[in-house]
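Omission of a single protein chain aside, the complex is shown with its protein chains in their original locations.
For chain A:
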Amino acid sequence: MNRAGLLAACTAMLRRDLTLAWRRRGDIAMPVLYALIVTMLFPFALGPEDTLLQRIAGGVVLVTVLLAMLLALDAMFSSDIEDGSLEQLVMAPQPLALMLGMKILAHWITTALPLIVIAPLMAAMLHLPGAVIPVLLLALLLATPLLSLLGAVLVALTAGTRRSGMLLALMLLPLCVPAVIFAAGAVAAAQQGLPWLAPISWLAAALVLAVVLAPLACAAALRIALDA
């Protein structure tokens, strides 16, 4: 009998979710399109004035990316609950938190990574100075996984309820405010030539905490959701 190793299980989980996302490529494109359209509309609404756009560019890109991520968030566990895959996953002789961590990683790769890739384009459309773009990308690389992890906990908590979308948005708002403040703070500081390391470090610290705790909370919440 071949017991499944931890690495094999993690790979199987990650490959599964990435394959599923690839089979539904249209769903991946949606947040990207949304983010592009929103950023494109800002200069039309505010006027093509360079100084104004430069001032708001960092904040607009961050908020747009985080909102675009919300679009795909509530689908994270719903299909697995509907088709019984989650039951099979819970019963597998593997640490559930780690498996869910892999699911969250796959979710981040398929929703946040494409957004980060187009973020320089969005920033350029709003005339963000080129020198600030690396700081913006760094802030996004830390803030988006944080949002994925926090979002996953809330999605798991609301998994049992119907029409959880509204509830999810309400619960997520206070949690993503600090992420937005620190990420935008870093970009604004870089734009003014001030040191930006402190807010980035805060984001990194929050991310480390979330990486450790969020999958455990997800696992506990989903076990409760199934136990009903």
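In the analysis below, a residue touches a chain if its C-beta (ideal position, glycine included) is under 8 Å from a C-beta of that chain, and two chains touch if they have at least 3 such contacts; residues count from 1.
Definition applied: contacts and distances are computed from a predicted model.
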Name the omitted chain as UniProt records it, choosing among "Branched-chain amino acid transport system permease protein", "Cytochrome c biogenesis ATP-binding export protein CcmA", "3-hydroxyacyl-CoA dehydrogenase/enoyl-CoA hydratase family protein" or "L-serine deaminase".
"Cytochrome c biogenesis ATP-binding export protein CcmA"
Considering the complete complex, of A:Ala92, A:Leu137 or A:Leu167, the missing chain is touched by A:Ala92
Taking the full complex into account, what residues of chain A touch the chain not shown?
1-4, 8-9, 11-13, 15-16, 19-20, 23-24, 79, 82-85, 87-94, 99, 226-227
